[in-house]
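Of the protein chains in this complex, one is absent; all others appear in place.
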Amino acid sequence: MAGITIEKIEKTFGATTVLRDVSLDIADGEFLTLLGPSGCGKSTLLRILAGLEVQTGGSVAIGDRVVDGVRPKLRDVAMVFQSYALYPHMTVQENMSVPLRMRRLSNWQRLPLIGRFLPGSKAVAAEIENEVMRTAKALGIGHLLGRKPGQLSGGQRQRVAVGRAMVRQAAVFLMDEPLSNLDAKLRVQMRAEIKELHKRLGVTFVYVTHDQSEAMTMSDRVAVMLDGELLQVAPPQEIYADPDDRRVAEFIGSPKINILDAKMHENGLASMAGTAFAVRAPIARGSSLSIGIRPEAFHLVDSHGVNILTGAVRLVEHMGSDLFVHLDVPGGDHPVVARLLAERAPQISSGQTLHLGVKPERLLLFAADGKRIRPHGQLGATVVRMKERLQ
Amino acid sequence: MSTQHVAPPSAILRHAVLLITGALILIPFVWMVSLSIKPPGEIFRASFSFWPAQFYGVENYNKALTSSPLPRYMLNGLFVCATILSLQVAVCAPAAYALAKLNFPGRNLLFALVLIALLLPHEVLALPLFILGYKVGILNTYAALIFPYVVSPFGIFLFRQFFKTIPDDVVHAAKLDGFSELAIVWRIMVPMALPAIIAFGIFSVVSHWNSLFWPLIAVRDQDLMPPPLGIMAFKNEEAGNDYGPLMAATTVVVLPLIIAFLLAQRWFVEGLTSGATK
Partner (left out) sequence: MSMTAHTAGKQVRPSQTPRTSSGALRRHRSAEIFAAWSLAGPALLLLVVLFFLPVFGVFAIALTDWEFGASSLSFVGLANFREVFADEGFRISLINTILYVVIVVPGTIALGLAIALLIESGKSFRAFYRAIHFLPFMATLTAMAIAWEALLHPTIGLINQTLAGLGLPTANWLRDENTVLPVLAGIGIWQNLGYAMVLFLAGLKSIPQDLYDAADIDGADAWLDRLRTVTLPMLGPVTMFIFIVVALKAFETFDTVQVLTQGGPGHASEMLLYTLYRESFEYLRTGYGASVAVVFLFIVVALTLIQARVMDKRVHYQ
């Protein structure tokens, strides 16, 4: 059982910086997801945790032990690879036995042919076989133990890879995009299974993915990474509803959040897309900001006014229960996308003028540098938690 | 990767071992060159020195080039290799194109024949080919050195594999542009398959430049001999006594390919290993 403390990790490959000042505390037994687009450094961070990569600066502790410079073998971590990395020449049984054999049998006992006759090796081998069998049964792959990876389906290989990580009973489970080689249907199923596994094992999971639906459905907390930086670490719902940074808001959510340029005026009003919005935030008059509105934050209204966007419908996409309406608004480069309930929005057709209202509390304000500006009296959820902890 | 990182002591060990094995591998080459620049007296005196006390290279190389038809051997080799390669490409590329891109009855049978021919070691065919050459009356001519190799099953196979990777749309577009099938082969497929052609060319030239077995059977006339056969004749004539000029001659024979290899290492490795199937 162990939490992980990551402190000021830096990683450079030659002239390129892959990780920049990454600090993160992962609680014991937590399911934490590192989420970000490819090339953001999330896999590198995971490999540093595993000990497969050496950081340029900073420090990693697993449990109470600083593990910098400790070989992967001695870190008490198990890992599931994106490619599964099963040994193709070994059966499932042998694949799953490797981590145990390497730890419990001596060099001599592992020798081919002779090894099994050495004192003690028989008992250990039997014990290993039992544990592998138990794990395989728990994962529903008990009947596959005699097969080689080449004879298994993608889902089965995935389970074997998980099994190989599980037999170790390591304190930390590292998973590097373990579902990305599966088809969409299987991915949803395995998602649930991994979540289930986490609950059952109760150990710390660090899970790397670029797929936000995986991150949102499985994690206790999500750490969003971009360009080698950790932007926000929070529970999934908070990452979505209360992003700290414009880039986080843009990365999470589908369809993408609408970001519009605005200018601050007097009386707490900001002008944007030809209309005025009431903004309760400490922003100097005349300064520019951008305002993010999630597509589902819009509702239909009858006429123009404050907090109401007006524009011409460019395109309507029927998605069954929902409608995605693309609206051209004055001064915007891209159409605004609104997600409306189909039953509430009958008969919208392209070319038509539409008025869309937004409640003020659903406006997400971002300063020019992308940092979130929170309204008066409202503290960021992270700040709230920190305060609670202090008290 | 960090795990592959070699600590300095093991890196030194790596270099030490590889330098030693490399040196051992190079000994025959070094000894050859060394003898080729030594005077007879030094050759027959037991000595380890690579560099001669008296530089005798000019005399040895001069003798190698003038007392035997060595330049002639080299030209023969060049001519035979070039002719074989040109004919092989001329014959194999169109056939490979037909196999890769055209649909015709008998295609599978033809390809099966190519694969079977690929299995056959050329030495087994030597006797009937010798008789064939005799009947046609071309033994002891350049034609005798060339004709068994005019078609290369390996060439057809290699080109077909490569042509298959070229999209059909390229062929269709060329047809729309009015190219004939033969023009497609030479103006579209061959230029696009240049890497395969070069790899095959190196494979072909190296194997025919180095080949001894068939030339030994096909020609008797010194003026027709390619380098390996010529150098053997040179050795037999000199009765192995005159090591200096003999080693100079072997150096001259080996040198062109080695220079070409050092200049285009990657191509050579690729070309010669692509021939693994043959």
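Chains here go by letter, A and B, matching the order in which they are written, and residues are numbered from 1 within each.
Here is the rule we go by: contacts are C-beta pairs under 8 Å (C-beta built on N, C-alpha and C of every residue); 3 or more make two chains touch, one makes a residue touch a chain.
In this text the structure is predicted, and so the values were computed from the model without any measurement.
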Point to revise | Contact list for the unshown chain, restricted to visible chains | key: A, B
Check your understanding: Among B:22, B:71 or B:137, which residue is in touch with the absent chain?
Key -> B:22
Study note, to complete from the structure: From B:53, B:75, B:113 or B:194, the answer for touching the chain not displayed is B:113
Study note, to complete from the structure: Across the whole complex, the chain not displayed is touched by chain B residues 1, 3-4, 6, 10-11, 14-15, 17-18, 21-22, 25-29, 31-32, 35, 43-48, 91-92, 94-95, 97-99, 101-107, 110, 113-114, 116-117, 119-121, 123-132, 147-148, 150-151, 153, 156, 168, 171-172, 175-176, 181-182, 185, 206, 209-210, 212-213, 216-217, 227-229, 231-232, 235, 240, 243, 246-247, 249-251, 253-254, 257-258, 261-262, 265, 268-269, 272-273, 276
Check your understanding: What chain A residues would touch the chain not displayed?
Key -> 47, 50-52, 71-73, 77-79, 81-83, 85-90, 98-99, 102-103, 107, 110, 150, 164
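By definition in this document, only the chains that are shown with their structure count from here on.
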Point to revise | Separation of chain A from chain B, taking each centre as the mean of its C-alpha atoms, in whole Å | key: 57
